[in-house]
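Moving on to chain A:
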Amino acid sequence: MPTIYIDNKPYEVKSGKNLLETCLSLGFDLPYFCWHPALGSVGACRQCAVKVYKDEDDKKGRLIMSCMEPVNDKQRISVADPEASEFRANVIEWLMTNHPHDCAVCDEGGSCHLQDMTVMTGHAYRRFRYDKRTYRNQDLGPFLNHEMNRCIQCYRCVRYYRDYAGGHDLEAFASKNNVYFGRAEDGPLESEFSGNLAEICPTGVFTDKTLKQHYTRKWDLTMAPSVCQHCSLGCNTIAGERYGELRLISNRYNGEVNGYFLCDRGRFGYEFTNSEDRIRQPFIGRKPVDRTAILHEVAQAVKDGKVIGVGSPRASLQSNFALKKLVGEDHFYHGVSDNEHDLAELVIKVLKEGPARTPSLHEVEKADAVFILGEDLINTAPMLGLAVRQSVKQQPMKQVTNAHIPAWHDAAARELMQDSKGPLFIATVNTTKLDDIATQTYRAAPDEVARLGFAVANLLDPTVPPVKNLPKEIQQLAGEIAKALSEAERPVIISGASCESQSVIKAAANIAWALQKKTAQAGIVLTLPECNSLGLAMMGGHRLNSAFDCVLNGHCDTVIIMENDLYRHGKASVVNEFLMKCKKVIVFDHIVHATIEKAHMVMPAGTFAESDGTLVNNEGRAQRFFQVFEATDAVQESWRWILQLAALTGNQKITAWKNFEDLTEAIAKEEKLLAGVERVTPSAAYRVAGQKIPREPHRYSGRTAMLANISVSEPKPPVDPDSPLSYTMEGFRGLPPSSVIPFFWSPGWNSVQSVNKYQDEVGASLRGGDPGLRLIEPHLNGRAPYFTQIPEIFTPMKDHLWTVPLHHIFGSEELSVRGDAIAKRAPGHYVMINVDDAVQLKLAEGQNFEFEIEGQPYRLPVTISTSIPRGVAGLPYGLPGLPFVDLPAWAIFKK
Partner candidate 1 sequence: MEAPIHPMLIVAGVLGGVMLVAPGLIWLERRLLALWQDRYGPNRAGPFGVLVVLADTLKLFFKEDWTPPFADKKVFIVAPAIVVITALLGFVVIPFAPGFIVSDLNIGILFFLATSSMGAYSIILGGWASNNKYALLGAMRGAAQMISYEVFMGLSMMGVVLLTGSFSLQTIVNAQQDLWFVVPQFVGFVTFLIAGIAETHRLPFDIPESESEIIAGFHSEYSGMKFGMFFVGEYIGIILISSITVCLYFGGWLGPAFLPPVVWFILKTFVFIILFILLRASLPRPRYDQLMDFGWKILLPVTIINLMITAAIVLFNENSP
Partner candidate 2 sequence: MDNRLLTMDITETNMFSIIQSMWLTFLHMFHKRETIQYPEEKVKLTTRWRGRIVLTRDPDMGERCVGCYLCAAACPVDCISLQATEDEHGRRYPEFFRINFSRCIFCGYCEEACPTYAIQLIPDFEMGEYNRQNLVYEKKDLLIDGQGKYPGYNYYKVAGLAIGGKDKGEAEHESPPVDVKSLLP
């Protein structure tokens, strides 16, 4: 470890870093703009100047940009040097010459890096007397607001958007003093990661448009650590509330999972929590009732009837577990389609019984060869797609390292790498948004994708059975993939549940296991449909269709459906029949949907913002989300409803559980696969110096006025019995344990950049380790239990189309699409067919196409594609209003 001297004090630091990172890691306050831990250095803004001295006797020194200077042993630098300080103040002053007098009406204000840095350098008064430059803004769609006047030309936005996230439509225009960041013309930003611009931009050029609808300063938010509910990756978020409404989702750094970024579905998908469709009151029939009435009514129904419970992949472990215990293990059914049920079980089997480990998102970023089977990552697990985008830089990065260029030296590294990319192979049904960085892509029906996978596995390990009748070009492709994978040090195979094919997952597992024999670090990532799909599967339960049968055959007559719209998981005709047959349908949910319409009793459940719970992501990582605010109406967590119900029905076991903690401990004790889940976060009794951790920043305002219109006597703040967080601004103000960080803030660092202060070192894990607990580890000493069932060649059938689901980042997920912003970006209904099939069927783009899948009729406009294979049709997954059918299946069309 080299030693450097900062202002004549020696520090032991890590080599291979630049001085700026090093100084920030050591806790120095050094201003910067163009540098970002995820983007590296370009030395453009000249803000991070420090003095460097030749040796001890050098008193004069010279100014350098600390972000461009690597750490050297015995280096002597000065941060506090007056000349360096003055230089930094001057740079800010120049940057500010054109900055508008806008802070009062700027959404960035209060969490603005430019404000922080200006204060840090001491610049306070504009001496420049000339006119300010102005720009016209663009309409960038429903997610982001554009206010170009505020730009300080640090280039972070385009560097992130183009170089990091692979977007194409945000550019720097014009030159000199007129540089403009925007699109060629108005229109929504195409990248699915555009929302991060709001955090990447050090000032208020790009701001969250959904926040603007109900604007609140960061200091006024009640915030809690949360976990994204909109896909299976479980990105960490900070959810902020004001006036009883969720207002902002921002990134919560987790070095292992999402790092510094979120996808747009995660960031803007929260709006459903404020939807007018929210259920705020219990209902019996259509009649609103109060809490006690519904509890007694439901308790009576539970006591009288033969009850079954339907769980949900979007409900927490606690809620599912409580329901399972209320109705009894034999009467607990997974509220997912049978296919998804089986896929989830297969995923557990692959991860648990196989020798290959499932890497975290961070590890995927570091993978040097990736093979994706059947997954359109950007649409099913967006942040995994972003991680893959980083992984293709790994191989060329070796070249950079060989040239003795440090990895953080972004401009130089890029110059050297040019367009070279590491190996990435994508085998999917349709085009994906990662195709632009793929070495090879392959478009085929799911079975063909699986066959390619099996062929690759066979090449890697001959003990895997060979694939018969493989065309030559596919064999060649398989050879190419096998070569690239076996040459890599950290290859990752990615597949998942989105093409609903067991064979694909099995093929992926075979490859990973075969690779694992050669390179111990080979990993497999499998995505799942929903945020807690894996957690639900780990808990065990029956298929949904058995629940239908159970009622239809008269074994049961009362059903409790928890946070689930059965019409999204079962065919409408069957669900209708099922719900009709039930004597009592009891539904817990937070938002109105088709199943609610048929319910006899409705209990208002809390959304993630009003609930505590634990989710298990696709990595098997259990993560806790915390309640952000106490709902003022009858809304409460499903599990809390069930605990209260159990007290009334006289369920001894559940009655013993009083709160979140008891319930979680019971899960850990009773569910073998979920053992340890109680250790995800500190217990509710945890205190730092005897104090709780406040959800509100110390500058939180309006406490004595916000409810004064109702009554001038302020109510007592709610008490949180379930967590070490408090709902007030009083409490411990230091660094909390990493899993209970309600917001990032540090003196002088009001913006999200303050996360530096919470990390072990810049860009590394949070202090005390990244939150979350991996519950699944591979079976290391076991041999690879290869799958041997290789599907037959896919042959199109006459008058039939093999229909596969096509996922959409905006639209396919049930909850996020209930918010305005996401709904605006959701596609319309369509069916996608191959251009040749279209010619044969005499269908033109947009023409309505009638067909039937398993008795479910469809009439949808056609989208013609050249990439989707012949004989295959793509049906968008989960779009609101589109009837559900368990795909893949044959579509029969009438002629």
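Throughout what follows, a contact is a pair of C-beta atoms (placed from the backbone, for glycine too) under 8 Å apart; a residue touches a chain by one contact, two chains touch by 3 or more; residues count from 1.
The candidates came about this way: all candidates are chains of the complex that A comes from, given by their letters.
Bear in mind the structure is a predicted one, so any value in this text is a computation, not a measurement.
Comparing candidates 1 or 2 against chain A, the one that touches it in this complex is 2.
Across the complex, chain A meets candidate 2 through its residues 100-105, 109-110, 130-137, 147, 149-150, 173-174, 176, 178, 180, 182, 212, 214-217, 219-220, 243, 699-706, 708-709, 711-713.
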